[in-house]
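Submitted below is the structure of interest, expressed as structure tokens.
Of the protein chains in this complex, one is absent; all others appear in place.
Letters A and B mark the chains in the order given here, with residues in each chain numbered from 1 onward.
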């Protein structure tokens, strides 16, 4: 597997002010990156945007969704405007942008969601877009299927923090997860991103099972972790790989 | 335990520009939240402020103290002005605001404290307030009671990082923890918040024991973790619950 050696060897750092007619392509890296860290500009143009974003194993809409979820979860406010715009260009709808912010209020905390709201508001206004809201729409709640999870929370969390157990069951799993502004698969994807990007690998197990049950494929999971190596750092991705591997082995064992 | 179902079902999203006379109450969620993510505005008004903040198991002064500690520890600069103001309204004194920033310089790092100082300075100036300082005041230091902890640090940290062991014993435990701008209970509470909000659950054990010894109750701990689920995200709170549970089991076992 020699994906990049040729590309990296062949490329010389392209100046962003090059005559556009002669430039092989425009640089994605902003001028400041070319000025301060030309190698980083090369990695940005040739590896991240020239290669990672072009990998078909995760489409661009999903890569944008993963990117904005990572930025919201980690408080990457400065990078939000560009990536929120790109996400809409790549097919993330205003309602999905709205939905992922709401979802991550719970999975990364209110302050991170509130900072994202300000940026999203400016981007949507600039583009004349409004999230389509159907506030009362909910997927059907399958209380029987949910019972083991609810029981585990009541028994495991309740003795330490009874209100937290109640909010988990009643607000998160009987309300938030049933909202229709995000598909269950995207909700699981956003959760996986938040856990990986914020270094909570120890909670990936439960949510990865749920993600796979909600239709996320193993190929997409692998590409999501690869994408997150660039947007949340290699160490976060590597710790998540280990947690994911444990789940796969358990599921494969159970399938035998 | 059905805390929210009724409330959530009964509430329609209230516009923040409603005629004040007719509005049931004013929305806490800012206009941008209503524009971008109406469901998040509903959760903010009905669950977070309508329910969590009203729970009497942790009073509003303590909830404000927990909230500002979480914002300082995680670098939530954009949310600080509103919550610093609210904290003072809820009875956190200027000296306590000053004290928690100093404490978290050590427990979340100087950069986070320095960012908080700028905001606190603006809020205190705006309100014409000054922290009352008694720089030489210290609680009595009980060297005998502290000896096992100091010994553990010298033996466990010293061989790897001798200066870190020395600073821990001499600056943190023989000086910072004895300052009178925060009560020992509040100092423990701020530490518990920092460990939870920054995902260092593996260090909760020592500090939870200390917190309980300093007068924080188990009910307050449970409510603090519940509150932090909203201000630092569900995963952080859930990992802390597990660490707290281990301590309770050990203490209950020892009490038998």
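Assume a contact is a pair of C-beta atoms (placed from the backbone, for glycine too) under 8 Å apart; a residue touches a chain by one contact, two chains touch by 3 or more.
Only a predicted model underlies this, so the values are computations on that prediction, with no experimental measurement involved.
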Of B:183, B:203 or B:242, the one touching the omitted chain in the full complex: B:203
Selected from B:55, B:86, B:179 or B:218 as touching the chain missing from the view: B:179
Residue ranges of chain A at the interface with the undisplayed chain: 1-5, 8, 12-13, 30, 32-33, 35-40, 42-44, 47-48, 52, 55, 57, 70-71, 74-76, 78-79, 199, 221-223, 225-226, 229-239, 241, 244-245, 248
Positions on chain B where the hidden chain makes contact: 73, 75, 77, 97-99, 101-102, 104-115, 117-118, 120-121, 124, 130-131, 133, 135, 156-157, 159-164, 166-168, 170-172, 174-175, 179, 181, 194-195, 198-200, 202-203
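What we mean here is this: only the chains that are shown with their structure count from here on.
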Distance between the centres, which are taken as Cα means, of chain B and chain A, whole angstrom: 28
